[in-house]
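Rest of the complex left out; these chains stay put.
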Amino acid sequence: MREVLSALADGEITVSEAESRLAGYATTDAGRFDAAREDRRGLPEAILGEGKSPDEAADLAETAVETNGRAIVTRTTGAQREALWEAFDEAPAELREEGDAVVVHAPDFDVPDLEATVAVVTAGTSDAGAAGEAALIAREMGAAVTRIDDVGVAGVHRLFDNVSEIRDADVAVVAAGREGALPTLVAGLVDSPVIGLPVSVGYGHGGDGEAALLGMLQSCTVLSVVNIDAGFVAGAQAGLIARAVDGAR
Amino acid sequence: MREVLSALADGEITVSEAESRLAGYATTDAGRFDAAREDRRGLPEAILGEGKSPDEAADLAETAVETNGRAIVTRTTGAQREALWEAFDEAPAELREEGDAVVVHAPDFDVPDLEATVAVVTAGTSDAGAAGEAALIAREMGAAVTRIDDVGVAGVHRLFDNVSEIRDADVAVVAAGREGALPTLVAGLVDSPVIGLPVSVGYGHGGDGEAALLGMLQSCTVLSVVNIDAGFVAGAQAGLIARAVDGAR
Amino acid sequence: MREVLSALADGEITVSEAESRLAGYATTDAGRFDAAREDRRGLPEAILGEGKSPDEAADLAETAVETNGRAIVTRTTGAQREALWEAFDEAPAELREEGDAVVVHAPDFDVPDLEATVAVVTAGTSDAGAAGEAALIAREMGAAVTRIDDVGVAGVHRLFDNVSEIRDADVAVVAAGREGALPTLVAGLVDSPVIGLPVSVGYGHGGDGEAALLGMLQSCTVLSVVNIDAGFVAGAQAGLIARAVDGAR
């Protein structure tokens, strides 16, 4: 603790940074950013966009960049993304969108570099939001990410054209809505672990991703799954596997 | 009515047959057989095995053969099938099993003969019971039936080896349990109408055919579906389509 | 491929059209239009209105007309329909609405012409949106379509007045919400295949079409069904059956 306080006294760190190191979180008007969590499991701490105003999302992101050097905002709306671009417009930070997630890096932020690849596969365009989140998180954890898009079961030939790329990855996240059959199909074609990511598309009975989730839980091949639209969780689980593989290399 | 009564008086028809023509059903100790329904829509009338004792099933089947020339018993157990074989052991009738269904023909019974083919496709061995019922009903309505078995999505190459046979049929019934993805896959590969038949296999969340049914309702291709294990309905709907096609030939 | 490129070089086709032939889809600001799907199964490719802005819907429709000669937009709102009328106001295209769907034809577009009839039946006025979609799709696939409206079970005499028209069709789509009993009633009166289309009306327990869907799955007659409000699927399945019948003629 003394070390942190000295650094603060010497002006080496900001008050926010000192607070976050001591208390495990930093306080802003828009709420609290749990800075310490990142250290505990090596998982990037994300700000959930859902339910926040654009300003709140941007405020929390600025605090995150200040204290951790990085901000990840998930499940963002268009308005939140605009607020984020504006907030960091003049800052020396680098901002990138993928799916529904946004990441901002302070200029000196170093993303880890794992020698391991995550394939992120989608059935159709409506899976892009959740899949993009998964890809972004896996990248932020240091994995190389390969995207294979629009290879859904209604036109299965496109999957076969791209299967070798999925096979080359160490782990695959496969996103699908409606009947959610793609992860099963992929898992029948590759040797690596496959994580099913059900997406909330589809209407009527079994809509909103319910049929996709049930189908993945019932898969006749070997899959593990995450909750509906849980792109962050799928990407982070793939990142943990990638890190285990990298550690062994 | 007079005609029926004269025929009875003349001994040309049995009391059962007379009753069934007049009242629309025949009465037995085991219950009632609704003989008239067959005439109304051209659908064979079936005896639901479920919930009946082996003896009751056999009794109703004998009445059906006597009045209609044919008995179809669906959703049978092993014990019911044994009782049926025994009941018709010495009779000049012909008995055949397919999946969970049994059909008995009086010697002079004429199955219609449609110039139209129904493909009945299964994902795995556990789909055989429901799919067999569908095949048997379609055959009893006069369609030619092609069986393509064990082409489930976990080993999708087997499906591709057999797809031309499915394409050659006028309509396909595709049975699948677990995640129920096979009908979607088939419908993406053929031009003819596909009927999804969800099967009650699978355990845990979404088990007993629920995931399969939801997945088929949510299919990203064009499918119509029937209820879980409703092999009779799927086969009869395929038979109606086959008859429409035959009528046009 | 060469052929396509030559045609492009010679100015015979547009860039959009060339792209759609090569890649299977055409890109617009409003998203992507999957042009190739139409060729695969002979099903018209539709643009799902739901979740799109009026402008996006109109943009995609213009691309579809340009590349395929036809645009079908399903599950549209009033605002989307206005945007579509405006977009094609001065174009030499022909636009038609039916239920919640809109179709636009380029001047030289040829709808196929099948010698087969689809009856589209509704229980009440609230079924018009989904039923209209079914009718429009069946027509676009080339079937003749007969509409029989407002023959719900609460006033069953109106159904009996119209039953011969349904009998004359090769296949019937029957739309109903609330308790969804009409398809069962119709199927008990006609010889042709009947497709049940549950509609999301009704409030309280079993509302939003759930009771209608369950009732159709449990029907004591032979029916196949589609998901709640899935007018496109019902119409397309009817169209596939009509095409099978036409093929046999």
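Per-chain residue numbering starts at 1, and chain names A, B and C are given in the order in which the chains are listed.
What we mean here is this: a contact is a pair of C-beta atoms (placed from the backbone, for glycine too) under 8 Å apart; a residue touches a chain by one contact, two chains touch by 3 or more.
Keep in mind that what you see is a predicted model, and the values were worked out from it rather than measured.
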item: Overall number of sequence copies in the complex as this file defines it, 3 displayed; value: 8
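Quick note on the criterion: only the chains that are shown with their structure count from here on.
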item: Interface residue overlap between copies chain B and chain C, same or different (over half shared); value: same
item: Angle of rotation relating chain A to chain C [CA atoms, steps of 5 degrees]; value: 90
item: Geometric centre: closest chain by C-alpha means; value: C
item: Distance between chain centroids, defined by C-alpha means - chain A, chain B (Å); value: 49
item: Chain centre separation (chain A, chain C; CA means) in Å; value: 38
item: Where chain B and chain C are represented by their mean Cα positions, the distance between them in whole Å; value: 30
item: Residues of chain B engaged with two or more neighbouring chains; value: 187-188, 213, 217-218, 221
item: In the complex, chain B residues that touch chain A; value: 123-124, 152-156, 178-181, 184-185, 187-189, 202, 204-207, 210-221
item: Contacting residues of chain B [partner chain C, same complex]; value: 40-43, 116, 170-171, 187-188, 190-193, 195, 213, 217-218, 221-227, 230, 233-234, 236-237, 240-241, 243-249
item: Touch list for chain C against partner chain A, complex; value: 24, 31-32, 36-37, 40, 50, 198, 200, 209-210, 213, 227-230
